[in-house]
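Left out: one protein chain. Kept in place: all the others.
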Amino acid sequence: MLPNPIITLTTDFGYKDPFVGIMKGVILGINPFAKIVDITHGISPQNILEAAITIEMSFKSFPGKTIHIVVVDPGVGSARRPILVTTSHYYFIGPDNGVFSQIYKLKDETITVIQLTSDHYFLPNRSTTFHGRDIFAPVAGWLSKGIDSSKFGEKISDYRTISIPAPVISDENVIEGEVIYTDCFGNVTTNIKAELVDEILRKKITGRHKVLFRGREAPFKSHYAEADDEGLYSLINSFGYLELFVKNGSASSKFDIIVGEKVKLILN
Amino acid sequence: MLPNPIITLTTDFGYKDPFVGIMKGVILGINPFAKIVDITHGISPQNILEAAITIEMSFKSFPGKTIHIVVVDPGVGSARRPILVTTSHYYFIGPDNGVFSQIYKLKDETITVIQLTSDHYFLPNRSTTFHGRDIFAPVAGWLSKGIDSSKFGEKISDYRTISIPAPVISDENVIEGEVIYTDCFGNVTTNIKAELVDEILRKKITGRHKVLFRGREAPFKSHYAEADDEGLYSLINSFGYLELFVKNGSASSKFDIIVGEKVKLILN
Partner (left out) sequence: MLPNPIITLTTDFGYKDPFVGIMKGVILGINPFAKIVDITHGISPQNILEAAITIEMSFKSFPGKTIHIVVVDPGVGSARRPILVTTSHYYFIGPDNGVFSQIYKLKDETITVIQLTSDHYFLPNRSTTFHGRDIFAPVAGWLSKGIDSSKFGEKISDYRTISIPAPVISDENVIEGEVIYTDCFGNVTTNIKAELVDEILRKKITGRHKVLFRGREAPFKSHYAEADDEGLYSLINSFGYLELFVKNGSASSKFDIIVGEKVKLILN
């Protein structure tokens, strides 16, 4: 049995219904020593891309052996498979719908994907609409008790991925990216990652560059309070991504920025 | 003392105020070993019916001996009594306003209702507006430490119930129910329970039947993704109730469905 096993939950279940609490009850019924941590239940309904980005931002902040459950599952009850993904350091449990696409891309990690078929680890009489309760929670509970991951089913290699837009290097000094996430402050994350710029172009984002959005510059700052006024600014956020922001305000609301809009980074 | 005592919280306190956190502080001050689980704090303000349905959906997913606190309490501070309900397997703590009406109906459970009168188990100087902090949390804390339920007050038999609309069997093959709950996805739960149909009419809901809503059929499916388009469909949900849904969308928003609307099930 893992000492102090941690199980995290990331879902689109929201905060009105009892679904998340119910999953916790199932887990604690199997392993009373599990520590359950909510990552978020505010994923937009059925938004697999948002869930994939959220778990990517989060998983590494937890100690090794943490079990991450992700339930954003529009195909629940259909032929889509329930899976357990193991990396060198973490476990991930959820539907095979691409929600773990960013995990599969990790470097220096050995990835194994197991289709959950050992239904004696599921709840009996499982429903077709709530596999969070009936499959994912109990499997996480048993896994946290030390059951070997190989016992839960068979390895598969044809697991599903979703395409997450990648930035395009249009010439040696220009990177074209796009908005992929908006946080609750209205800060807008793009898919341009600082380390990628460094790696590919051998140039660091240091301020000697321009960020363009809708043809206008969003001046680059080191932190939020450094902005001079309430216009649109940019910085590298705490996850290493280029972000657009408004000081003490919401960039997404003020400028009606939506996921998918283009952002250009010009290095000099 | 109960090993690994679990205390759950179901309230209409929302997520903006510190009220829930404060209750947890009180519990942990009494029993540092309590495991506290949020079921939901998103019950609509003062909606006793919604709370009664929510705790009914949830309590069984927790291990035996779990203590369920429910605080939806418009009468706080008035003559309404604080109570502890014990069943054969669970404890329930909250106001005597009908919030436990569905618990009282459980079959094969011995129900005892105790009016909480032993005020040495309450916080001193209790307020008239926050019994979650001053009565329910400390009583749960002490109960989780192993104090016998009989110590908290006296048995009562005139506890309050609210009427929860029941489906009507209008002829041998027709059941008329109504909408009782809408979840955050916009899925709409009715009060028609599959096992009840089976039990009363000796007919299983198998697909050889029709679900009618506002005079039109909502075709029956086994799971969400089976719907052919974005019209209104029906299925038996994970709690055994007939539910109306829209695939990848919100039935409640798209069709402006509200609690209380009628749904008809015609068996053949």
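We just call them A and B in the order they show up, numbering each chain from 1.
By definition in this document, contacts are C-beta pairs under 8 Å (C-beta built on N, C-alpha and C of every residue); 3 or more make two chains touch, one makes a residue touch a chain.
Quick caveat: nothing in here was measured; it's all calculated off a predicted structure.
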Which one, B:Thr129, B:Ser150 or B:Ser253, makes contact with the chain that was left out?
B:Thr129
Considering the complete complex, of A:Thr8, A:Thr86 or A:Asn191, the missing chain is touched by A:Thr8
Can you tell me which of A:His41, A:His131, A:Arg160 or A:Lys193 touches the chain that was removed from the display?
A:His41
Extract the touching residues of subunit B with respect to the undisplayed chain.
12-26, 28-29, 32-33, 36, 45-46, 74-78, 80, 127-130, 133-134
Counting contacts across the full complex, list the positions on subunit A that touch the omitted chain.
3-4, 6, 8, 10, 15, 35, 37-42, 54-55, 57-58, 61-63, 66, 183-185, 222-226, 235, 237-238, 243, 248, 250
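Here, only the chains that are shown with their structure count from here on.
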Gap in Å, rounded to a whole number, between the CA centres of subunit B and subunit A:
32
